[in-house]
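Below is one structure, written out as structure tokens, with a few remarks after it.
With one protein chain held back, the other chains of the complex are shown just where they sit.
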């Protein structure tokens, strides 16, 4: 990364790599109510933390999925990060193992609610994949 | 592992590998008050979950350290699992990265309290290492 | 109970007695995403804990309803256990008393959200009872 | 206030001043399930606490909005108190500042979920205001 | 109870019956910092809630012990209520069963920390009992 890249630019790049469209939707949703908070969200979590060396993005997503599942108060964000985990190289099995393990530390309801969030995310990605596979073949295909 | 190994035996082996002496101390402390709970603790978290394939012990400890730091209600268990993370191959840097990242999901106080727990664990391991290094060399050395 | 009964069998029996159909629905919902977790859910909470002597099922449901109401992060599970409480002998009044008391320990919003969950469960059981009462009278009636 | 006013009367007055219709709806919703709890809700939080001198209603709503946003388990009550904050003199900006600040103490997901709750409340009040503004001009207008 | 008894008087009586000396210590500790809060603590939790018919004190203490163990943020209050549970008729076994069950809903660390709190309370009561047993034998002995 060029040394002249700002925290904001670095964060935007990381957000796109990790959260993809879901991350951008959160940023857009903040435009009306708290645009500065959108900037902080890009700068601190993504520009400062996720882009640090010392822990891979894959490992960082294990940590985030575990924490959000255990807390149980952030279902939309948990779903975004289950997508993110898949985006940065976690397998579905690794994600369900992480969620199941949370039964030990935050109880069975937290693990169950995390697993059901994962089921929804996996189904939504299967649906997207099916839509792409069955689209008219004479047209160029773009992943949406 | 032999197919005749029971959940309890498998769990004891995993507990020893992961938590070392700290795990055994918890089991011993339960003897007076709830010995059956000591058995469940060996069987379910360690015999059932930690010994599953699909996620390495190293990855499992990232998840556990993240969750316990985020919850903020289990300081003794967080310390046991910072030790455990080091026992199964996490570096000190990987653990501090995991804890710092929790500022995003559970707030700065949760991350700070997790980092101070890690500082205590690291210092205690340095102290142990110094004691071993400076012990009379003509005596056989046992790790305490 | 026969001494040859496995944890799984004992847990299935307890799950059916306590949670009824709602419990089976949770187990079924896990089939796609984490079938092993369905097994753990039957074995540890129900096979190991709920079937222990030393505390009646009625008393265990007071504890569970109180804890889930206080935590405030497990609304579907709280509803399942309000049903369960009624299944194992708690009166509606005893359940609302338990939920009201949580205002002291987890705040008024936690108690309110618990009471509204109970209102939904009670209404759903009244609806089921009405449907049975108005079914064709020449058929024998079984409460489902 | 007359010295003969009861806690209940004082609480009803405070509830009406602070929460407006939303408060009354909560009281009404409790009528079926736990009417005594409706009375306690009027008497203790509103009759005892909110009517105490020593902290203004405006300051009290900052505290409540902050706490409910940080806890993350009481979305309906957070919305009621964002309305209440506006009713007792907080500006929209002061409320969004309070919610943004919670990212520090309870994490970014808690702050995001709080900000989205505020966006909904602000939109609902804008909608109400538009409806009043466009109502038949020959009729006297009452704010509902 | 005479109809002229105030909420405060009723609460004081309930506090003494349930929490004994430990309750009075909390009230005394508030004298410097928030004497009105001491009054509210007597009036609402004890004068309003614990003295309601519809759930026995024994059942209420199961609910409270479960909730405080699950929340994991109120160790001093959990200890007070483990004492209280014993004061109003719960056995040690019933309390440890309640605490063990919390592993299902709030995780193993919450249950462990609850069980260690119970171990401390039980030991402290054994110590008190020993001190009484070994006091001058010519005096009549009353268990405090």
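For this structure, a couple of remarks:
Letters A, B, C, D and E name the chains as they come in the text, with residue numbers starting at 1 for each one.
Quick note on the criterion: a residue touches a chain if its C-beta (ideal position, glycine included) is under 8 Å from a C-beta of that chain, and two chains touch if they have at least 3 such contacts.
Note that the coordinates shown come from a computational prediction; the quantities given were computed from them, not determined experimentally.
The shown chains contacted by the absent chain are A, B, C, D, E, with contact judged over the whole complex.
Among B:42, B:55 or B:118, the one in contact with the hidden chain is B:118.
Think of the hidden chain as still there; on chain D it touches residues 44-45, 49-50, 52, 54-55, 59-60, 62-71, 74, 77, 93-94, 96-98, 100-106. Residue positions on chain C in contact with the hidden chain: 70, 103-110, in rising order. Considering the complete assembly, chain A touches the hidden chain via residues 36, 40, 44, 48-49, 52.
One rule holds for everything that comes next: only the chains that are shown with their structure count from here on.
Counting C-beta pairs in contact across C-D and across C-E shows that the higher total falls to C-E. Here the CA centre of chain B is 33 Å from the CA centre of chain E. Within chain A, residues 45, 68, 70-71, 73-74, 77, 96, 100, 103-110 each touch two or more of the remaining chains.
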